[in-house]
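Other chains of the complex are left out, but the ones given are in their true place.
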Amino acid sequence: MINYNPRKWFSFIFRFHKADTIRTLSPAIVLMSLYSWGAVYVERVFLHLPDNSFVKNIPTMHGLLGFAISMLLVFRTNAAYDRWWEGRKLWGSLVNNSRNLAVKLNSMLSADDEKDRSFFKKLIPLFADELRLHLQNERTRLALDTAPHPDIPGFDTSKHIPNQVAMLLMNKINLLYRDQKISGHQLLMLNNEAQAFLDICGGCERIKNTPIPYSYSVFIKKFIFFYLVTLPLGFALTMGYLTIPVVAFISYVLGSLEMIAEEIEDPFGKDDNDLPMQRMAENIRKNVYEILA
Amino acid sequence: MINYNPRKWFSFIFRFHKADTIRTLSPAIVLMSLYSWGAVYVERVFLHLPDNSFVKNIPTMHGLLGFAISMLLVFRTNAAYDRWWEGRKLWGSLVNNSRNLAVKLNSMLSADDEKDRSFFKKLIPLFADELRLHLQNERTRLALDTAPHPDIPGFDTSKHIPNQVAMLLMNKINLLYRDQKISGHQLLMLNNEAQAFLDICGGCERIKNTPIPYSYSVFIKKFIFFYLVTLPLGFALTMGYLTIPVVAFISYVLGSLEMIAEEIEDPFGKDDNDLPMQRMAENIRKNVYEILA
């Protein structure tokens, strides 16, 4: 993740960071420009279309559909951002639960119970590590795909590591209770944190393995494509070669919106905009060590 | 459910998957094209309407209503997507609760209590299976319909299977408590998971048996229909035969939005975009087996 000062307009506008959509989109924008040049050339030079040709009125269609495409892109943007932010919230609540579990155990375990303390000092941060690895595993992304995946080894038979870590934690907590190191009321106090681990894991898996419905994804891309492709046809007569920068700019805008949405709708990858899971896991380890010291 | 790589624009634009709206809509689009051709022919060739005919100004109406139709379709899209995503969340929480219940029971039951372990190993995944069957049953969809359904056998008298499974689970848990295999505090620890099953079931039933209000559904369809049907009347004079592809494209856009919304507003069916309940139930079984092994 990149942290930035949002008020430095100048650097935002004139520097081209590698996470900038303008970089990735530039080939497509060049292509659209060439195509626009072609469209203008054909209509004006080759066909000598008169100024009152029907073609001139095509932009009416783009006007009518302008609402639709904007609202669809905002729907897309909102859905993607909500997924990204929910992912961040889930990891935030992983941080909270790890800290609270450590704080509670620290106050319940006797100060010299080195063995139990070091167990939790190791296991609590381990969950965050394993969850990160689990989420970045291709198997997790495809867990609900209908197609078979013989190419991925152990697709159906490998163990679910976060489950295993949560199991170890829960076993230990119940063991402390059976050994009367913690009372029944203290056991209940630990319940929320102990069960939160798997709730968080399930929430992240949901975001990871369930993209927005396939039909929307296809439709939005087809819509943008046809919208852009028909733009120069209508603009050629009213704008001449100005059509080229205009279409390039509109392509940049629509393309960027879709591209950013694609990137952030799965917040558990390794893109620049994705969540810094490794750093968060490190923070959890640092905090838990500090607390259970 | 189809899992896909959202960045492969090329295949999205030029391949026509069977879940693509363009397939289902193509007859309607062809019809609209023929109708548009007819409208243009009548206005231009048959009636010889002059270029300054009032008919030319009809698109003003489409402009004014363009906002309304776009916003209505976005409302529709949002409502449908929220239902779909809520359905996914409910099944996600079924996964979480099944795992947590298994993890907790595993840590509470003694390691050699084969009988109780195998009971839960069987019953917990069974709930997911039965819930899936229950949701795909036509009876469940029509549970709140005002009309009688004599054609569906046992419509009012059949037992509610998920209730029965939840009952067995709850009975067993209270039995463990009465037999002092688990303490009162451990019983309370299991409470959340034990009651979650029926909450999830009720949530899914709500989505299944309560579509968006009938009046909206009717109104949106009527609105789209009249909007599209009047389009070629206004475009004929300003666009000539270009009216045909333009109207076809607008029909494709509005039709697709409504069609996708229809498909995903009930996420518990068997469409390509519906939730992969069978696969999720299998995953629950796999997880629970692993944990209670």
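Here the chain labels run A and B in written order, and each chain numbers its own residues starting at 1.
Simple rule for what comes next: a contact is a pair of C-beta atoms (placed from the backbone, for glycine too) under 8 Å apart; a residue touches a chain by one contact, two chains touch by 3 or more.
The structure presented is a predicted model; accordingly, all values stated were derived computationally and were not measured.
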_Can you report how many copies the full complex contains, not just the 2 shown in place?_
5
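The definition used in the following text is that only the chains that are shown with their structure count from here on.
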*What whole-Å value do you get for the distance between chain A and chain B if each is reduced to the mean of its CA atoms?*
22
*For chain A, which residues count as touching chain B in their complex?*
54-55, 57-58, 60-61, 63-65, 67-68, 70-72, 74-75, 79, 141-147, 156, 159-160, 163, 166-167, 170-171, 173-175, 177, 184-185, 187-188, 191, 195, 198-199, 201-203, 205-206, 209-219, 221-223, 225-226, 230, 262, 265
_Of all residues in chain B, those that touch chain A in their complex_ = 1-4, 6-7, 9, 12-13, 17, 19-22, 59, 62-63, 66-67, 69-71, 73-74, 77-78, 81, 84, 88-89, 92-93, 95-96, 99-100, 103-104, 106-108, 183-186, 188-189, 192-193, 235, 238-242, 246, 249-250, 253-254, 256-257, 260, 263-264, 272-273, 276, 279-280, 283, 286-287, 290-291
